[in-house]
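Complex shown without one protein chain; remaining protein chains in place.
Moving on, here comes subunit A:
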Amino acid sequence: MGRYILTRIGWGIVTLLAILTLFFLARLTGDPVRLLLPDQATQADVEAMRNALGLNGPLIEQYWTFITGALTGDVGDSIRQQRPALELVLERLPATLELAISSFLLGFIAALGLAVAGEISGNRKLRSALLWAATFRQSVPPYLFGILLILILSVNMGLLPAIGRSSLASYVIPVLTMATFEVALYLRLFNTFFDEMRANDWVRTAIAKGVSRPRLVVRHMLPNALLPVITVAGLNLGILVGGTVVLEMVFNWPGIGRLIVQGVTQRDYPIVQAGVVVTATVFILINIVVDLLYALLDPRVRLA
């Protein structure tokens, strides 16, 4: 077990290095110095600034400084903000995480509840109604759904704040937007697996032996459906953490997505790199956790 975890972490670091190298090449896309100095700055001002920021050396030298720094957790100071870039990103991480995790949990639990209830009821109309609702929700992109919620709940009815993260009320629209999308995703997954299972011999055997419907669904079918769903859920949680950039713009949410966008437009490489390190790390950690969960849930998987 210990060795398995160590191997996974080792591969995680290799993945991280590869990602960092890829993003290092972002340096080739433009010069941050001209963008941050006033228009009137002379060429001498620009050169002095480039030297001070260590942007004048050969690329390979810059790469070495960067990668050795990154290995010790130091991706450098933000060019714009003169503070450690990692610190800036970590400051924003809670805002992103609380949105991602609360939407994920709400969505997952609601989907599980609805899918199990639908299956236990054995009511085909209920199941197909749920499925239709889920398909409809999934077909509306989250940012559009978010804007619609803002227009209805904030602009027209004035019930909830449209932007920011200042009060509990300001969480409602973002969480609602993301959680409903998650519900739809997992509800459809659970449904698919339940559909497949219903025709299996062991299900029919259980019914023939007189196992009650609730017990059949909760004790026998659900654990089997959970395995594949958790794999998808793990990947999806990672995407939620790293990929809510558009939603953070729509809700003006002070998370890492908006910070990274700002870093990209200002060519503030350390911010972008720190953002990538953090989201990639979260992604890799989630994957390790999913692998471990898999082993716990499925006795056939052995961690050797």
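Throughout what follows, a residue touches a chain if its C-beta (ideal position, glycine included) is under 8 Å from a C-beta of that chain, and two chains touch if they have at least 3 such contacts; residues count from 1.
The working rule: contacts and distances are computed from a predicted model.
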Task: Omitted chain, identified by the protein name its UniProt record gives, among "ABC transporter substrate-binding protein", "Surface antigen", "Succinate dehydrogenase / fumarate reductase cytochrome b subunit" or "FeS cluster assembly protein SufD" - done: "ABC transporter substrate-binding protein"
Task: Residue in contact with the excluded chain [from A:Ile5, A:Leu35 or A:Leu297] - done: A:Leu35
TODO: Tell me which residue among A:Val140, A:Met249 or A:Ala295 touches the hidden chain in the full complex.
DONE: A:Met249
Task: Residue among A:Ala117, A:Ala133, A:Ala162 or A:Leu227 that touches the chain left out of view - done: A:Ala162
- [ ] Just the residue numbers, please: which parts of subunit A touch the chain that's not shown?
- [x] 29-31, 34-42, 44-45, 48-49, 51-53, 78, 80-83, 88, 91-92, 95, 147, 150-151, 154-155, 158, 161-166, 249-252, 254-255, 258-259, 261-262, 265-268
